[in-house]
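A single protein chain has been removed from this complex, and every other one stays in its place.
Coming up: subunit A.
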Amino acid sequence: MAAFAVARSRCVLLSGLKASFKTFGQVKHGAASAAVAQSELQQQSRRWYSVSHLSVQERIDRKRNAALIGGGQKRIDAQHKRGKLTARERVELLLDKDSFVECDMFVEHRCSDFGMEEDHNKFAGDSVVTGQGRINGRLVYVFSQDFTVFGGSLSGAHAQKICKIMDQAMMVGAPVIGLNDSGGARIQEGVESLAGYADIFLRNVMASGVVPQISLIMGPCAGGAVYSPALTDFTFMVKDTSYLFITGPDVVKSVTNEDVTQEELGGAKTHTAVSGVAHRAFENDIDALLNLRNFFNFLPLSNQDPAPVTECHDPSDRLVPGLDTIVPFETTKAYDMLDIIQGITDEREFFEIMPNYAKNIVVGFARMNGRTVGIVGNQPKVASGCLDINSSVKGARFVRFCDAFNIPILTFVDVPGFLPGTSQEYGGIIRHGAKLLFAFAEATVPKITIITRKAYGGAYDVMSSKHLRGDVNYAWPSAEVAVMGAKGAVQIIFRGKSNQAEQEAEYVEKFANPFPAAVRGFVDDIIVPSTTRKRICRDLEVLASKKQTNPWKKHANIPL
């Protein structure tokens, strides 16, 4: 609107920045998408001992070249037109330049029904690209489904390729990243395809807690196929071009008579905000892959690997003066927990997981003095930061990931309790809340807890309290560790009595402060908020050598 047009800061989009750097000439990435492994394809060695009229070398070259263009140029163009990149382009973007080592380029499907055995229906490598490479120099196994070959559908061979790299990843201890873009099962192969899914599922389960597994949904992913991403540690999606659902809109219409679009049923928005199936969504393929590279930097390679430590530019003893005033005087007034988190982390960086789902709890990764940490914080800005079903499950899953992969957990507590009400009780808040309790209690990684304000009732116990083996538990001067807020407490203790205002004041004086917890040793110290970063960095240094084991068991029985 002309009257108050928003003049944004200038947006300079450099689509073709050409920067060359004298000190380091290799910065320029190769431009051609089909440049992979071409250097080996020298034509000079023609040896004529083959029985075929073509030399083996020529056949190799031919197959390799065929594999590089997948389903052919027409389908590649169609893929691009949909705003999607090809399987190989994605791998190239995800991995360091020239680091991809492909595996099973010559594998073909084995189906012989419905004319599938004909030559023009055989594609070198079938509908998935697999191999290993490096992200910022660190090893990773990757599979990237190729939508240009039979819509990326999963054949027995396709599954076998995925299983092969997963087995290897487990063996050497490196994460697995899946780039999903598949129409589903290869119907022509029938049960073989289903078996393939199951083979992958089994490996997903076996690898769970051994190596990090990440799924990036970059196209459709429907039916049984959805369970592989669901079993992995993190599922990311691309906005507008990716979908996850058990059954598509047509089947939904015929079964439940609901009219729903693909996007509404299983788009990125649905899964990141409503269902909690996906952990984050990105604008497009490129954005997603570059962010995935960034995310990967936080993760250890396996459960045998310590959390990665990078060189840190941010002084570990930096004071954060803004934290001294962040908690408002009125206990009912909200503030943004993200302000605290960004204030203390290295370079204010925080990779939030599930930012749009169960926003009353904040979880994500950051670094403290270069060391990866997982951060869990109640968010007073949303629903007063209470714990409900969704936030408990979100928190629990994150805590368990950190514990499985040696990532220390920082917990910021400002929780008024569990959310009351029939919908919560009928939904099983008891069972779901127990998951978060379980996760914090069983975790043996370094656990540092900071109570910024409220820590009421059972929720206090749950949030990585001293009683659940918290290693270092701090309170800010604004902390109130109590069974409940003053008003409610006074109504119970002095039921029916007059001068409740006076009693309330007494209760506030007694309990609405950090002392009751501090005198009992339930918090180790009451700290000045601006020194929080300094204290945590120092504690993490000390706790780096923490060793704690749970009693032997086949596995625990978390209340699912």
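Miscellaneous remarks
The criterion applied here is as follows: contacts are C-beta pairs under 8 Å (C-beta built on N, C-alpha and C of every residue); 3 or more make two chains touch, one makes a residue touch a chain; residues count from 1.
Here is the rule we go by: contacts and distances are computed from a predicted model.
The complex includes a chain that is not drawn, and of the options "Copper transport protein", "Sm-like protein LSM2", "ADP-ribosyl cyclase/cyclic ADP-ribose hydrolase 1" or "Propionyl-CoA carboxylase alpha chain, mitochondrial" the UniProt name matching it is "Propionyl-CoA carboxylase alpha chain, mitochondrial". Note on the undisplayed chain: of the listed residues A:D324, A:E442 or A:D461, the one touching it is A:D324. One of A:D199, A:D240 or A:E263 touches the chain omitted from the figure, and that residue is A:D240.
Remark: the omitted chain is touched by one listed residue; of A:I60, A:M116, A:L194 or A:I286 this is A:I286. Residue-wise, the contact with the chain that is not shown comes from A:G343, picked out of A:G70, A:G131, A:P229 or A:G343.
Set against the missing chain, the residues A:S275, A:N294, A:S423 or A:T444 yield one that touches it, A:N294.
Against the chain not displayed here, subunit A makes contact via residues 1-24, 27-31, 33, 80, 83-85, 89, 92-93, 96-97, 134, 136-138, 240-241, 283-287, 290-291, 293-295, 297, 308-315, 321-326, 329-330, 336, 339, 342-343, 346-347.
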